[in-house]
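Missing here is one protein chain; the remaining ones are kept as they sit in the complex.
Up next, subunit A:
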Amino acid sequence: MQQNDDHLYTFGLLDEDAKREIRRSLLKAVAIPGHQVPFASRDLPIARGWGTGGLQITLAIITPEDTLKVIDQGDDAGVNAVNLRRLITQTTGVATTVATSEASLIQTRHRIPEEPLRADQILVLQVPMVDPLRWVEPNLERATVMHGEADYGRMWVYMYESVVRAGDLRIASQYPVMVNGRYMMDTTPIPRWDVPRLDMAEALFLFGAGREKRIYAVPPHTSVVPLQFEDYPFRTEYQAGQRCVRCGAENTFLTSHFVAGPADGGQWVTSCSDTNFCDQRLGAGEVQP
């Protein structure tokens, strides 16, 4: 990997024209919350589908003064997070942190940090599927017209059918939401748990889809309402009595994993997917044994 001081690569890897184009698309995305803005999406030395959309946004807006945090599944040490952080720091030299509160710029895959974000923070989400209408209308030309006319009837029918067939709104992640009362938006594969935290938030949320070549945004203080029915309201994954086996938190998103025991034994446990949140609670002595 070349350092940026040998002039082979610019600060932030991408050429200045590419960064400018992305920033223009970002401005448009912020101005029209939830609307998908096309952008050229340059090739990167990272495989498509591995975070190239988020990465392009991060590289386009990062400044030398930024403090960067990169997480995957809520975990700073996830292999993909480590890899993307390596590329960003090697091409920018910016400071990094694992502490959510210390970061000015956070790139994430599949999670929003548990700790509420502030107005001076930006969360960049990596997006695999841009369009919530994909499940009912895979043809982009027709889906674009549907968005233009706010014609979301077929999506409501899809939701209704999932209730009839499965007894629930059968969408686990990338739950569809209405943004600012106008555009239906894919929340990317964040769990339902994270969806309410997009609503009227302090921070700016930027969504980048590299392979699909789209950018969209949820600016601060914007209403984000999940699709739901009066008799089948939106519910998160929260289960009464849930608890992190490490820090004892009872109000976080948990993931299951196997803890090996002596000999061949072991057991399945659940713990906070946001590792920094969990570690901070442990460090601050908030553990409830």
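Throughout what follows, a residue touches a chain if its C-beta (ideal position, glycine included) is under 8 Å from a C-beta of that chain, and two chains touch if they have at least 3 such contacts; residues count from 1.
Simple rule for what comes next: contacts and distances are computed from a predicted model.
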From the options "ATP-binding cassette domain-containing protein", "Carbon-phosphorus lyase", "Sugar ABC transporter permease" or "2-oxoglutarate ferredoxin oxidoreductase subunit alpha", the chain left out of the display has the UniProt protein name "Carbon-phosphorus lyase"
Any idea which of A:Arg86, A:His221 or A:Arg235 touches the chain not displayed? A:Arg86
Candidate in contact with the missing chain, chosen from A:Val136, A:Val225 or A:Val245: A:Val136
Touch as defined at the start, partner being the missing chain; which of A:Ile46, A:Ala95, A:Val245 or A:Leu282 qualifies? A:Ile46
With respect to the chain omitted from the figure, which of A:Glu161, A:Glu202 or A:Glu237 is a touching residue? A:Glu161
For subunit A, enumerate the residues touching the unshown chain of the complex. 1-2, 44-47, 50, 73, 75, 79-80, 82-83, 86-87, 129, 131, 134-136, 138, 158, 161-162, 165-166, 170, 172, 255-260, 266
